[in-house]
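For reference, the structure I am asking about is given below.
A protein chain is absent from this complex, but the other protein chains hold their places.
Up next is chain A:
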Amino acid sequence: MVRILLDLVERVGAVAAGASVTVPLGDADPGIVADWCARTGNELLGVSGGVATVRRGRRPEPPEHLLPGTRVWLYTNFDCNLACDYCCVRSSPRTPRRALGADRVARLAREAAGAGAGELLLTGGEPFLLPDIADLAASCTAVLPTTLLTNAMLLRGRRLEALRRMDRDRLALQVSLDSATPDQHDRHRGAGSWQRAVTGIRTALAEGFRVRVAATLPAGHDGALAPFHAFLDELGIAREDQLVRTLARRGVAEAGVELTVDSLIPEITVTADGVYWHPVAADHDDQLVTTELFPLADAIARVRQRFAEYRARADEAAQWFPCA
């Protein structure tokens, strides 16, 4: 019986912090392993088939800026002028508009700030399709720094006027651009879309806005990055504003990395339909947290609670899927 303690000390002691080992229980009670882990600062990951799995040390807490609720996403509408073949929320010109509307956006922004959020992110479909997008942006920037995600193709006429009314100090644009030349971008997003996006980026920069550029690339894309970064440098996009994310298998995308609730560090995401676990799954019931948008603090508390449970249970470290 007591032999299990010797085996635990020897096996756990021989591996690096963060690594896991298996220890056969023999005739020992699994409770002893749990007690030993609690006493020695290690983590019992599970017992099955007469074998205990123990991680050396405890899983570190996620960094402060990744705690659920530090950034809050608002899906403003869902309809889009484009129909990209990997859109994670199935947006297109035919997608019916599901708008949060100015009143709810203003209330959500206030409640998010009150609940301790540090940043708001507005995303569409394409938010510039909304006639009142400048008002929505204003109610967000009034309380928190805000990022507005756009394909930047519509920045002309009254939409350019709307952009000009936004707060340059508090609002950054995040534009999707997948490649340094039109081919790859246009293949997924439609002919001519690259050129118009680049023109839109130049317009926003000329108007004095901070512009981040985010590329969506298939997994294993490494080689393609150098010319892309060089192109963005030339456009005048700061290096820290050049983001590359891996294609998620969600929405209409046919292939991509698998993302599930317990493998994603959550980022509170609000749509007209409810509060979701993460923006890449804002159109998927499996990641719906609640259909009650208000009070937002309740939904944030619920996500934090579930996240704590997953972290305690999950064997693998959560993977952070960067959307912005």
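As a convention for this text, contacts are C-beta pairs under 8 Å (C-beta built on N, C-alpha and C of every residue); 3 or more make two chains touch, one makes a residue touch a chain; residues count from 1.
Please note the rule applied: contacts and distances are computed from a predicted model.
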"RNA polymerase subunit sigma", "Isoquinoline 1-oxidoreductase beta subunit", "Phosphate ABC transporter substrate-binding protein" or "Electron transfer flavoprotein subunit alpha/FixB family protein" - which is the UniProt name of the missing chain: "Phosphate ABC transporter substrate-binding protein"
Selected from A:Leu5, A:Leu25 or A:Ala272 as touching the chain missing from the view: A:Leu5
Omitted-chain contact residue, chosen from A:Ile32, A:Val47 or A:Ala301: A:Ile32
Residue touching the undisplayed chain, where the options are A:Thr40, A:Thr53, A:Ser92 or A:Thr203: A:Thr40
Among A:Gly13, A:Gly46 or A:Pro93, the residue in touch with the chain that has been omitted: A:Gly13
Residues of chain A (touch criterion as defined above) contacting the omitted chain: 1-3, 5-6, 9-10, 13-17, 19, 32, 35-36, 39-41, 57
